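One structure below.
One protein chain is absent from this view; the other protein chains keep their places.
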Amino acid sequence: MVEVSNKMTVMPGLRKIYGRPQSLKDVRTHYCPGCGHGIIHRLLCEVIDELDIQGRTIGVSPVGCSVFAFDYINIDFADSLHGRAPAVATGIKRSQPDKIVFTYQGDGDLAAIGLAEIVHAAVRSEKITTIFVNNANYGMTGGQMAPTTLIGQKTTTTPFGRDHRECGYPLRIAELLATVEGVVYLCREAVDTSARVIQAKKSIKTAFERQMAGDGFSLVEILSPCPSGWGMPPIKAREWLRENMMPQYKLGKFKDTREG
Amino acid sequence: MQREVIIAGFGGQGVLLIGQLIAYSGMLEGKAVTWLPSYGPEIRGGTCHVIVIVSDRRIGSPYVTQPAAIIVMNRPSLDKFEDRLNSGGILLINSSLTDRLPERKDIRVIAIPATDLAHKLGNSRVANLVMLGGYLGATEVVGLPTMLQALQEVFPEDKHHLLPLNKKALEVGMSYLTEP
Partner (left out) sequence: MAAIMAGCRKYFAYPITPQNEIPEYMAAHMPEVGGVFLQAESELAAINMVYGAAAAGERAMTSTSGPGYSLMLEGISGIARAELPVVLVLVMRGGPGIGSLENAQLDYFSATKGGGHGGYRNIVLAASSVQELFDLTQLAFELADYYRVLVMLLVDGILGQIMEPIEIMPFSNGKTRSLPAKTWALTGTGRQRPQNIISTMLMREDETYQWHQRMAVKYQKIQAEEVRYDSYCLEDARIAVVAYGMTSRVAETAIDECREQGLPVGLIRPISLFPFPYQFISQYTHRIEGFLVTEVSMGQMVEDVRLAVNGRSEVSFVGRGGGLLSHQEITRGIRELWLKLATK
């Protein structure tokens, strides 16, 4: 990610129209070039700024590449053991009900080892929001298969491509959670083009607003490129996401209790 | 006789590979060898390094704090490891990517513009092999024929078309010492 500094002075006569959100720290990222996590962090920060909730938002980071989310997002944060973020967030929200609490989780964290926790947070309709980053593999540990890995996709633990007879089928989290009554707002977005980035931000904002209104559990799944784990350059990764992930993981809104 | 070397550089500069080649050659010559990479929070970006030992006898600690030789592929590695070199040791520097020379006077410094030399060969990625050539020339830790055999065996089949280039880089590094 290119470093964008807010310290840049705006020249007289020019209007500043794009800068770093206030809640995004001015530090260098540890994410790989072309990684989706950086974009999603930024969107979160923009939403936090626009809703003016920096001072009363608490984040829970997962185990995964985004474990250091608190190094970038300048709000209170807890990290959690692998997959347990929704349980930790439950504890926080039940202790601080007037705060806005969210979890930020990868697909290994949420859909594999933490599936029980996310389903039951949804079942209880915890008043928390989950940002679910689906990059079809375990980025942090070196590109192993995740539950979301596509059929035929090569990873370090599926060297011959994922074979459904051995490893089953890709798990569609948004579709799965749509069956849970406790979910109030649920959609799947992607961050491969600027139009979709803008759409993803809208959804994150709505999810937070629904939590703030006290409605219940909201989740935004985001398809996100992982050039390192997929072993391809950033531009190619975006194309791969469009051509391979999107047919499997349809974008759109899966549930909104306000729309009935 | 035991020889230790620390090789350090950016991830992706082929630091681990040349370490592996030294260890593999030592093994081919019937010596005891260890290859210990750095790992941990340094995985993404940053510097990485590997400690290689080649010895005539059983190796105790694979971790050396003050080796007899250090190969640095870039400036951050020079800053990090310069002080650790044993007095009288050899410091090989990729001078293409370091904008300073060591300050210590009690060591032998060999500066090779490896990235530039590799570039001239048509691929800057073989800078690691140029440095390895320099190290072999300076220490004779293993023979060149053994190293060539190691190259052959360590490179997977589908990379064998790169062997001539890598051999050339090795030779360029070796001869740089005698005819800079």
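Per-chain numbering from 1; labels A and B assigned in written order.
Operating definition for what follows: a residue touches a chain if its C-beta (ideal position, glycine included) is under 8 Å from a C-beta of that chain, and two chains touch if they have at least 3 such contacts.
Keep in mind that what you see is a predicted model, and the values were worked out from it rather than measured.
**Student:** Of the residues B:S61, B:Q152 or B:S175, which one touches the chain left out of the display?
**Tutor:** Final answer for the missing-chain contact: B:S61.
**Student:** Per the definition of touch given earlier, which of A:V123, A:I151 or A:C167 contacts the omitted chain?
**Tutor:** Candidates A:V123, A:I151 or A:C167; residue touching the omitted chain: A:C167.
**Student:** Would you indicate which residue among A:A112, A:I151, A:M212 or A:M232 is in contact with the undisplayed chain?
**Tutor:** Hidden-chain contact among the options goes to A:A112.
**Student:** Can you list, in ascending order, the subunit A residues touching the missing chain?
**Tutor:** Answer for subunit A: residues 63, 67, 79, 81-83, 108, 112-113, 115, 138, 140-142, 144-145, 147, 156-160, 166-167 touch the chain left out.
**Student:** Hey, which subunit B residues sit against the chain that's not shown?
**Tutor:** Against the missing chain, subunit B presents residues 20, 23, 27, 32-37, 39-41, 59-63, 65.
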